[in-house]
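Read through the structure below, which is laid out as structure tokens, and then see the notes.
One protein chain omitted, others in place.
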Amino acid sequence: MSALLRHARYVLSGNPVTALAFGLFGLLLFAAIFGSAIAPYDPLATEAARALKPPSAAHWFGTDQLGRDIFSRVLVATRLDLTIAFASVILAFLLGALSGVAAGYFGGWTERIVGRIADTIMAFPLFVLAMGIVAALGNNVTNIVIATAIINYPLYVRVARAEANIRRDAGFVEAARLSGNGEARVLLGHILPNIMPIMMVQMSLTMGYAILNAAGLSFIGLGVKPPHPEWGIMVAEGANFIQSGEWWIALFPGATLMLAVFCFNLLGDGLRDIVDPRQRT
Amino acid sequence: MKRRHFLKSSTALTAAAGVTAPAIFSPLKAQSRQETLLVVAENTPNMMDIHGVGANRPAYEVSWNTHDRLMTYGVKKDSTGQDHYDYSKLEPELATDWNVTPTSATFKLRRDAKFHDGTPITAKDVKWSFDRAVTVGGFPTFQMRAGSLEKPEQFVVVDDHTFRVDFVRADKLSMPDLAVPVPVIMNSELAKKNATTADPWAMEWTKNNLAAGGAYKIERWQPGQEIVYVRNDDWKNGPMPKIRRVILRIIPSAGNRRALLERGDADISFDLPAKDFSDLKGSPKLNIVGTPVENAMQYIGMNVKQKPFDNVKVRQAIAYAVPYQQIQDAVMFGRAIPLYGGASNKAKGTNWPQVHGYKTDLARAKALLAEAGYPNGFETTLSFDLGLGAINEPLTLLLQQSLAQIGIKAEINKVPGANWRGELLKKSMPMITNTFGGWLNYAEYFFFWCYHGQNAVFNTMSYQNPAMDALIDKARFASGADYDAAVKGFVDMAFDEVPRIPIFQPLLNVAMQKNVTGYRYWFHRQLDYRQLAKT
Partner (left out) sequence: MLNLLLSRLATAIPSVLGVIVVTFLLTRLLPGDPAAYFAGLAATPQAVAEIRAKLGLDKSLPEQFLVYVQDLLSGNLGTSLTTGQPVTADILTRLPASAELTLLALFLAAAIAIPLGVLAAVKQGSWIDHLCRIVTTAGVSLPVFFTGLLFAYVFYYLLQIAPAPTGRLDAFLTPPPHRTGFYLIDSLLVRNTEAFWGALAQLALPAASMAIFSLAPLARMTRGSMLSVLGGDFIRTARASGLAPRTVIFTYAFRNAVLPVITVLGMVFSFLLGANVLVETVFAWPGIGLYAVNALLTSDYAPVQGFVLTMAVLYITLNLAIDLLYGLVDPRVRLDA
């Protein structure tokens, strides 16, 4: 473990970009946890008198059509956006890793069924499938999470299946089996932990995509219900005001969204370097 | 030398027309630009036939400009000096002259009028078209019935150029109803050629094909993208339109529509958010006209068949909690006519809509809620039509905030446009915001659809009150002082019982280039290309 830490420090010192990503991640996490506590205004409070004000000392990011403080809304939205992304990634991981590992380990029918499901999902353009799922099930947070998890599922299956397949006949698995462990136990207790680092990389890489996906759904009107602040919806709302010169309504949530995705993408790369130096590209 | 000169002048021309930079210019383009009207709109017509099942509002515009009717309405100046259709004046279109008796109306038809394919227009085409409107069911039949035009036997061909409508009862709406967009005159021979036994009225064919003789023909039709109209140079049923070509482009994004107008690329559009109309009002390049939409309002409706809205005190409490001024400022940007904050809830006349006495007063709202037995408020759902989200969404957000302050937790429910009518039909939504407007500008017409105990789909509150029904029925057939008393009576009742809370009367806004002239407000709220010109 300490070796891994040392390696991490080494990689970070050699790669300032990853260090930056870690910093950014800390900031996002902080906003997600304390966002509503430190927001200068109530993100829902409307006040027609201060509507559509450009950025100022009082309103750093300006105000929107209903006079809501955009900075507070962007800040508070962090929690919702990250929650959606985290939840969907974890769900995709649970479903994808378990079925993928089982497929890779047992082969045969299990592999065929899991593979078929993944193939069917992959046959859709992913964003379109997510749109369909949310539209059909109704637009709320749970369904956005489910839709995002489903479209990420094949990625996890692929990785988990390949990794499990490699390790199926590895020495430590053989040893575990010989010492009287049942199949399930070998699978969950030995193979799964062994591929965890690789799955972690996968998770941080798909986080960014999950955020983009949720924001995209919101943008076309299939997202979180009003009045809750969410980056994608805020960009969509602001889009109508860009041509009339109120650029700040869309710009700040859009830029924050971009920054968050950027952070997770860099983080994913960085993690991959740490976990799996061989694959470093 | 010549060539250089030519290049120079063509650049100057295009620059003057405000055409954007890297587009490739040709003199032809600049010239056609001058005779072409580019209309940008948000929604696409879904067919060419106003009788078609599910024809949408943009389809009315197509039908209006490509077909003729027997008569049309005259024109007057409104209070701001703008052209406004004149409800009191019926003018010739296909009919050159008519003679009305208590039992019938006889029309003389123009002798040299022809359909687009050159077939002369005769009385049998008129009869076929009207028979179709009263037979096919749905919207056209419903609209004809509003003028007591109910069955084919009423429509009589006297000779090729004489046509008679027999009345089934005395109805003041019969003649005006013959000039609304529904009773269009279609080329019956052409349509019949494309009819089938399963579809005797050729409803399928006319969805995508014109059997018409109106001022404009359709040159190109790309569903969902654009329609190109060309003028029918053989048109005889009115003054020859000035505009030779009309291009209707569907631009889904409001921001892009605004930019196109501001940059001078598009000539005219109805479909901008209130804010843009308000911003552009001062623009030196554009002309903005806002005309109050007759007999129309945006309102909050509460389902009186459901708790807690069955309690009049709760409804009044909500009427005191609506943030009227905030809606007027932040949602409508002042481009609406307030219907709140009057001196009292007593009717001020027989005009409709009119101002009621409620205003934002949260203390009063809270007191009323307590009296009604809901001191801590309640939970409910506030629904709206997503198709009109640009107004409905901020409006409901403001209302939601305001209701929260008196303890009412309202969840916002966005209903997709195509579902809205279905949801209204179910009459199960507890609280909605909606807009309604009637073509025919009478208070009792509005009330008949929106407050009468027959519980039509537009009575979105399911409000049923025999006393009100009696007054509405009385107003429909009364006149003079009786009429005034009846109208004032039901208006008072509507304000007192307040199942629907009027917020504002909308404006029909239009933005056009300064060189576009001749715009006229029509009750159907679609653009009539025939009067427009570019100078």
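Letters are used for the chains, namely A and B, taken in the order the chains are written, and counting of residues starts over at 1 for each.
We take it that contacts are C-beta pairs under 8 Å (C-beta built on N, C-alpha and C of every residue); 3 or more make two chains touch, one makes a residue touch a chain.
These numbers were taken from a predicted model, which means no experiment stands behind them.
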Discussion item. Looking at the full complex, which residue from A:I133, A:I146 or A:A210 touches the chain that isn't shown here?
Written reply: A:I133
Response to the item:
Contact with the hidden chain, among B:R33, B:R315 or B:H356, goes to B:R33
Worksheet, complete the sentence: Full-complex touch with the removed chain, picking from A:P40, A:P54 or A:P125, is A:P125
Response to the item:
chain A positions in touch with the non-displayed chain are 17, 116-117, 119-120, 122-129, 131-133, 135-138, 208, 212, 215-216, 219-222, 232, 235-236, 239, 242-243, 247, 250, 254, 257-259, 261-262, 265-266, 269, 281
Worksheet item: Which chain B residues touch the hidden chain?
Response: 19-24, 26, 29, 32-33, 36, 38, 40, 44-47, 52-54, 56, 59, 138-139, 142, 207-208, 222-226, 247, 249-253, 255-256, 259-260, 263, 265-266, 386-387, 416-419, 421-422, 425, 456-457
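Basically, only the chains that are shown with their structure count from here on.
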Discussion item. I'd like to verify one number: the distance from the centre of chain A to the centre of chain B, where each centre is the average of its C-alpha atoms, in whole angstrom.
Written reply: 46
Discussion item. Looking at the complex, which residues from chain B come into contact with chain A?
Written reply: 253-256, 258-259, 262, 273, 275-276, 279, 323, 325-326, 329-331, 386, 389-390, 393-394, 396-398, 400-401, 411-412, 414
Item to complete: Under the touch definition given earlier, write down the residues of chain A that touch chain B in their complex.
Response: 44-46, 48, 51, 65-67, 221, 225-227, 239-244
